[in-house]
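One chain of protein is taken out of this complex; the other chains stay put.
Just so it is clear, A, B and C label the chains in written order, and each chain counts residues from 1 on its own.
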C-alpha cells in the first residue's frame, strides 16, 4: 500500500509579493465621519488576487488529512463519515441567513427544528428535557455542572466536590473546576470504576460523579446502576459524558442507567463534521427534576407555534449567546432524520462490531489490558513495542505513512503507552483489514524507520519544543522576533 | 522548492468489497409494467456506502493537477484562473433547473442573459451577430465552416477547398474535412503565413482560409489585412480561430482584421473552467452578410421581450441540441460583467506582459525561433536539450516534479522539439520567477533524472504503448481480457 | 489602465516604458481602440444584478414541470455535487500529462466502465458533447464501418437530435431517410424499415425508450433485418438500470445522453453525449478513450489512448474534430452511479416507471384525455392525447403555475392533439394531484 500526502511549499500569505496598487486613494476619515485620532495609520495585511488566495488554501487543504481521506480511528472522538447533504442544507439561506434577534414569528421553522431535535435527543438520552445551547462537549459539561450547583443551592446545600475516575477526559475535571468545585479523581480497578473506592470517597460534600459508559477503555460499566444508587443515596447527582454515546444507541441510554444529566456531542455521535477542531455542539439533557435549571431561553411549543421562554427564575442563565450552534444542530437533525431510529441503532451495532473486530485482530500483536468485549472503541497498550526500542508515539507516526490517521495515544493515562482505537461504523471491513495488515507490517519494520517516521507526510516529525521555546504565534510576532534578533 | 503530489492507492470502485444487502427483494417487472423479455437479468455495478465513494473521489481529485493548484502554462489553452463566483451562480436553480423546452415566457432571464452575451461577444470580436450554440471551439469551427459552405452554395458556387497554415491546430483541418472540404496546408515562412505561398494556392476552389492571430507561435501576423484582401478578392472567406483571443482584447479584433467568421473559446478567454476536458463553449460570430446562415433558433429581443426565432430559411440548421452550453455561457457572462471592458483589456495586457517576461527570461536557455515581441504565448525549441541527451518530453515531465503543469509540447509542428508556453494574465510575477528558476535548475540537473521523470507525481512515467496494445477501456473489458488469458 | 507594482517591475526588466510597447506589432490599421463595454463590477454587485435578471426564470423548484423529451429532472445527491465541485477536477485541462492527472483519468475510466456495464458495450469513449452530436457522429461512423451513402433514422426520435444529425450528414454528403413508427405500438414499423433497407444504406438508428417514451420490443428483429449494416441504438441510460442492454441485443453503436446521471438540466447544456461501440469498431470511433496501463514502476495507471484517431494527430483524417468534450460531466456520472449504486439506481428507475404508470392512468381516467397514446411499455414519459387544443391546455396550465408536457402537434402532426409528458422521481404524489386537478378543470 502506497501513500504520500500532498506536499507543497506554501509560503505564508504575509510573505507573498504584495500586489499593492501604487495609487491608494483611500480616504480614511470617510468624509470626516470618524475623527482622525480614532483611526489607524497602517494595516499590514496583504492585498492578493483571488487566484493566489485560492491556490494557497487549496494546496493547504491537500496537506490536511480528514475523514474523507481515509480511516481516522481517533479514540474518543468518533470520527465517522459526515453525509454531504447535511453540509448542503446548512448553506440554505433559510438556515445561514437568519438572525438570532429576529422576531420569533419569522423563524418558526428554525424553532421547530430545534424543538424536534430536543425531542429526539430526549429519546436517545433517556432524559426529559434538553438544552441545545452549549457550543461543545466541554461546554455541555460546564452547563451540566452549573446545573448540579444550582440544584444543590436550590436545596440549600453547599457541596464543593466533584468526583470522577482517573480515566475521565481532561475536560471533565476542568469543567468541574470552572464551576468552582474541587475535583477528586479516583483510581480505576480492572479498567472500571472501583466501587469501593468510590463509596469511600463519597461524602456530604459530594456534588456529583462524572462518568462515561462505556468508559474510556471501551468497557461497559455493568455496575452503573449500583453506582448511581450509591450517589443518589448520598444526595449527589450522576453526570454522563456523552462522548461515548455512539456505542449504545437503542440498547440503553444514560437515562436508563439512572444518570441525571448528560451531554451529547453532536460532532461525534451525530455525524456533524469536526472542522479541524470545531465548531461542534454539546446539548445537555436532564431528568424532569432538573429541567427548571436549564439555560434560557427554552423553546416552547403551543398550538403549533414556537416561543422563546426567558421566564425561568431558576435557570442557570446563559452559557453562550443565543440558542447554540444552530448550523451544527441542523446538520445533526438532518443526519438523525435520515438514519431514523433503526439507522441509529444500526450505527451503534456496526460501531461495536467494527471495534471488536479490530480489537480481536490486533490484541495479540499488542497488549489488551482487561479482556472481553469492547463497545465502540478499545485501548491497547504499546508496551510490547519497547522491546523493539520504539514507543507508541513512533508507531502512531508510522501509521501516518500509510495514509491512516493515528489513533489517540497516551490516553487514558491508566494504560501504559495507550493506543486508543475507535473505527466507527462507517468504515468497511476492507478498510479495517488493510489497517490490520499495515499495523502488523509496521511491527516488522526496522525500528529506525519508526523512530524517524513519518516519512510520507507533507512535513516530517515536528520540533515541538522549538515551538514552545520560540513562542511565535503570529506573523507580527515573527517579524518582531526576527527584527529583535538582528 | 519542494513538491509531491498526493499519492493514494485508489482501487477501481468495481474492485471494492461489494456491500451487497443479502436480501435483495427488488421486483424487476415493476408490477408487470414491463414485460420480462425487455428486462435485464443482472447489473454488475457496485453498491457502496457514500463514505467509500466520497473517499474514492476526494483522493482521486488530489491526484489531479488543476489551475487552482498552480501554474498551468499549457500553450494554446489559456489556463487562467476561474473566479469562484461564476461556479456559484451556475448552481442557482434559476440556471441549473430550467428545461430547454420551457415556454419562452418562463425563461426570459436566461434568454436575456444569452442575448446580452451575444452582444458583448460582438463587440469583442468585431462582428455583427453571434450564435452561442456550439459546444466547444472545434464545434465552433465546424459551425463556421458550415456557414462558409452555405454562403457559397447560396451564391451558387461549389468550392471544395479550405486552406490553412501548417501551424494550425488539428481541429481546423478536421472540422473543415467534416464539412466535406479538401484541406490544403501551406508552409509558414519566418513563423508567419507565407503570403506568396498563400496567393499561389488560392483558386476558384478556395472556400476559406483559417487562421488565428496572433498565430500559434504567439506572433502577430501583421499582414493580416493583406491576407484578408487576397482571400476576399478571390471570393473566399476568412475564418478566425478564436483560441488566441486572450492576446488582443480591446487592442484589435477579428472584425477589425477583416475576418468574416470567428469562434470564441469561452473556456479559454472567458475564464470558464475546463473541467478536465470539458464542458466548454464555442460561440461563433459573423459579419452582417453571414448572419442569415447562423444556426437556429436565434434569440430576438422585441420590446424588452425575448423570443426564439426558428424561421431562418437560410440557416445551416442546428449543430447541437437546444441553445448551447448554457451553464458555461452563464459563467462567461458573469466573468465578463465583473471584468468589464477595462478589465478585459487589462487581461490581454497582462497576458502579453507575462508572456514576454517569461520569454525574455528563458530564451537564452533554450532557442527562440524568430525573435521579437510575442503576444500571450511563445514557442521555444527544446533542441539545445539534445546536447544533454534529453528531449523536450523529458524536460516537460521534470517540470511536473516541481508542481508546475507542463507546457504544450511538440506543437506547432514547425518548431523542432517545441515548448509552447502560455502563462496567462492571472499568474503573479513571483510565480513566473519561480518557474524561471526551476527551468534553469532543471537544465543543470543530471540527464538521468530528467529521463526518468516525473518522480514526485502520483504515478511515474506511463507505459502508453501498453495501453494501446492492451486496449482495456472498461472494467467489463478488463474482466473479459483477464478471463480469456486464463 | 492602472498597473500593479509587479507589472511595472516586469515592464522595466523588459526594457519597456509602457504596456503599449507590448502591442507595437499590431498595425494601426487593425486597431480597434478599446471595448465599448460597461465598466466592471464587484462580486456583490454582479450577484445582485444576476439575481435580478434571472429571477424571471421559472425553474423546476418554483414551478411544477412535466417536460422531458431528452432532458430530465432527476435528483442529484449532495455528495455528487461536492465531488464535481472539487477544484482539482474543475480547473484541470484534458489530461495530456497522465502522471499528474491520474485522478481525472481514473474517474473517466470508471465512467467508461459504468456505461459499458449499463449498455453492454465493451468500448465507451470518455464523452461527446451531447446525445445530438453523438448521433451525428454515429451516422458518420456507421458510414466508416459499413460504407454507403444513406443512413436510416427512426422517425420516433427527438426533432432536436434529428436536426443535428442532418447537419452532420450534410457535411459528409450522407442522405438521411426516415423509418416510420407503428401507429399502435409506437415502436419501429418493421415493414417500413424492410422497404428502406436498400443498397447504400450503412445503418439504422432507433431509440429505446424512444421519443414517445416507448420501449422498443423488436430490437432482435431489427438486428436480423439489418444484417451486416450498423445498428445504432439510442438509449436513456437511466432506463438501463432495468432494461436489457443494447449490447445484448446486437447494437454496434450505442448513444444517449448521460445528463440523467448527476447533471442538472441547465437549459439543455452542458449535457453529456454517451458513446459506446463494439471492440472491432474502436479505431473508427470518435472522441477520447482512456485506457488502463502501468507506469514504469508497474503500478496500475490510466492514460488517453488510441489517439491516432484524433484530430491533434491525424488532423483532417481524424475520426472526428472533437477536442474539448464533457469530461466533468463524465466525472459527475461516475460519481452519481457510485453514490446511488446498483440498488439505488434500480430503485430510481423503478420509481420512474411507477410514476409514469400512475400518472398516465390517472390522466387517462379524465374525460377528454387519453394516455398513453401507444400501447408499448414505457419508461418515464408518454403521450397524452386530448380532445382540446393542446396549446390552449398548455397556456391554461401555465397560468396555474404548472408547466405541462411538450406539445407535439407541430412536430408530429400525424399524432393529432398530442403532448409528451415526463415524470421522474422528483414528482411527489401531491405534484401529480396538482396536475390532475388542473387538467380536471380544463376538460
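Criterion: contacts are C-beta pairs under 8 Å (C-beta built on N, C-alpha and C of every residue); 3 or more make two chains touch, one makes a residue touch a chain.
This is a predicted model, so every value here is computed, not measured.
Within the whole complex, touches from the chain that is not shown fall on A, B, C.
From the set B:87, B:161 or B:345, the residue in touch with the chain omitted from the display is B:87, counting the whole complex.
Of the listed positions A:131, A:325 or A:392, the one in contact with the omitted chain in the full complex is A:325. Chain C residues in contact with the hidden partner, per the touch definition given at the top, are 43-44, 48, 75, 77-78, 82, 85, 87, 425-426, 428.
By the touch rule set out above, chain B reaches the unshown chain at residues 2, 17-23, 54, 58, 83-85, 87-88.
Going forward, only the chains that are shown with their structure count from here on.
Comparing the CA-atom centres of all chains against that of chain B, the greatest distance is found for A. Chain centres here are Cα averages; for chain B and chain C they lie 20 Å apart.
Chain centres here are Cα means. That of chain A falls 47 Å from that of chain B. Centroids of chain A and chain C (each the mean of its C-alpha atoms) stand 46 Å apart. Chain contacts: chain A has residues 2, 17, 19, 54, 58, 83-84 touching two or more partner chains. Looking at chain C, residues 3, 6, 77, 79, 81-82, 87-88, 299 sit in touch with two or more other chains.
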